[in-house]
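Every protein chain of the complex appears in place save one, which is left out.
Per-chain residue numbering starts at 1, and chain names A and B are given in the order in which the chains are listed.
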Amino acid sequence: MSAYKLDIARVKAALEKLMEKYTVIAPVMNGDRLDYAEVTEVNDVILDNQLPYKSPKEMVFPRVEKVMRFLEGKVEEAQDIKPVLLVGAKPCDVAAMRIFDDIFTGDKGKFQDPFYLNRRNSLTIIGLGCTDYKNGCFCNIRGTDLSFAPDCDGFLNMVGDSFIYQPLTDKGKDIFTGEETEPVKRADKHEEELVLNAKESEVFTTMPWEAYAEGCIGCGTCTYLCPTCHCFNLRDAEDKGVVTRTRVWDSCMYPKFTLHAGGHNPRTKKSERFRQRVLHKYLYIPENYDHTACTGCGRCIRACPGGLNIMNTVTDIKKRLEEAKK
Amino acid sequence: MIDYEKQSLKLIETAEKLLSDNTVDVVLGVKDNPEVGWPTPYFARKPEDAKKLVWTEDCHVNLANYLTEVKGKKAAIAAKACDVRSIINLIAENQLSRGDITIIGMECAGKMQNEKLASACDACPASVPNLYDIAIAADGSETYKNLEMPNSSENVTEWAIHTTVEERLDRFMKEIDKCILCFACRQACQGCYCVTCFIDRKATPWEQVDADTATKMAFHLTRAMHLAGRCTDCGACEKVCPSGVNLKYLFKGLSEFVEETYDFKAGMDPEATPVLDRYSSDDKQVAFLGGDSIVGI
Partner (left out) sequence: MSERAQVTDAVTKEWTPKIVAFLCNWCSYAGADLAGTSRIQYPPSIRVIRVPCSGRVNPQYIIKALSDGADGVMVSGCHPGDCHYLEGNYYARRRFSILKRLLSLAGFHPDRVQFTWVSASEGARFAEVVTTVTDKIKALGPSKHGGRDGQAQ
């Protein structure tokens, strides 16, 4: 498919139209920070190099989702939702969607999560290229392209004052149009440098996990902002005879995450919890899905009040592994 | 006003000395963190580690919390006036033992956050800690300068007198609407050291943690109640919140009430019994039907 060139006014005019058909989600200012949120006024949309504070995973995996209601012998399941258009997703956030797809349609589609698929199928994603790295970004060593993401429905690139739109799927075909032009030439794809090629036994007890995690206060902000963290809990709440089953986000950084019904807790120390977060992303998911579950967006690093740094941690582990081999 | 370079040098020198003559096992301080944008906690355990310590205008982290984690070890802590109030609170509540801690009192004129004075700092009464072992003054010397503090925070009691119930409810609702129940505020708080928080208790389903209004209300009000007369106004809860919830006015309002009614201020005296752990038979009948009326509200 060819690409189209259009200026910001045309993008906004198109969005205005699209708002009739879709719930449009785009980066807008929320107080003094940028967030992916529903657009009510097209002029609020900010399409530039900034990375929104939170990841857009809430579009497919809401923080609190009612999955079922039990009432008078009936069971109500999730309902159809209006199509959602996510505009301005950064390459790192688009890359995360692929990881979500793998998780929620696990084992090559054998286990499908209907609530996830329901939202995923009604979602159209238009990516937006970055022009520069931000403080804490490490997508380059995680193999995420700055100006292209293959896993979305269309991609916008900022070239000078205007945008070049490249549709990638049928869903993204008619979103934006303009004068036809050549697609933006892709920068060389970065190598995935930051990966752990190790066995669990090589890192599980030998690395200085206590030192890595000493600043952790267990707030879980890292997992709430992470575009690929997907752990959840199911809760049943009764109110006046109606039982609602909700799916709520959970976090491996909470001590209660692994608390067993019998009272035993296998991960009581914060260093063990941090180890789980790092190894889940860099070791356990790669074992099952052939890719690492970290896109290098740097959100966890920038937001951590304790100064924990997953990039430095993994780099340090790699260094230690190499030294051990010598 | 404050010479951070000299303070840093003095802090490193002090930490090196403390660590090399084995007075302490660990020095709690902060180190540079360009990704986060302000210095984050650092534990110096060897004399050569001490070089990483810094002291800047935006090192606003309250380190008192980490002291409970190195309990049993001899620890030194670089502490501002608000951190020291927190430490005193923890000592008064038997969470720390005074003998284990060496307080390096850092003179402070308020810390910056996002290029403006952190909102907790405008309520700070003093630039100098009220308990310390080693003093590091504004100019890096050992004699405190007792700098003037802005002290321009809102008086919550005044605010409450001049607002209606509906306005107060509005403000409260607006704040808790943003809350996502991640409990970062609880984790960062010096006063929240319960092994199992009431909201996390499994045995009784008091609270169901799905972010509905009733749960949020119950969590924040109960937390405020638990911190009545114990909040030291360090602002850690507000700094750490990923959603920008700011309920500090509730804590501050209660501190004002406790000070006025029971003549007690948190974080002043390590020997004092906490205000809700004691009573006096002639306490005012505030809030009781037909009793003394509550001031203004």
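One rule holds for everything that comes next: a contact is a pair of C-beta atoms (placed from the backbone, for glycine too) under 8 Å apart; a residue touches a chain by one contact, two chains touch by 3 or more.
What you see is a predicted model; the values in this text were computed from it and never measured.
Colleague: Just name the one of B:N94, B:S152 or B:S281 that touches the chain not displayed here.
Modeller: B:S281
Colleague: Per the definition of touch given earlier, which of B:A50, B:A188 or B:A228 contacts the omitted chain?
Modeller: Hidden-chain contact among the options goes to B:A228.
Colleague: So which bits of chain B touch the chain we can't see?
Modeller: Within chain B, the residues touching the omitted chain are 156, 160, 165-173, 198, 206-207, 212-215, 217-218, 221-222, 224-225, 228-229, 249-250, 253-254, 257-258, 261-262, 275-276, 279-281, 283-290, 294, 297.
Criterion: only the chains that are shown with their structure count from here on.
Colleague: Please compute the C-alpha centroid of chain A, do the same for chain B, then give the distance between them in whole Å.
Modeller: The separation of the two C-alpha centroids amounts to 33 Å.
Colleague: Mind listing the chain B positions that touch chain A in their complex?
Modeller: Interface residues on the chain B side: 31, 33-37, 39-43, 61, 65-66, 114, 180, 182-184, 187-188, 200, 202, 208-212, 239-240, 242, 244.
Colleague: Name, in rising order, each residue of chain A that touches chain B in their complex.
Modeller: Its residues touching chain B are 31-33, 63-64, 135-136, 214-215, 217-221, 224-225, 235, 237, 246, 248, 251, 254, 256, 259, 298, 301-307, 309.
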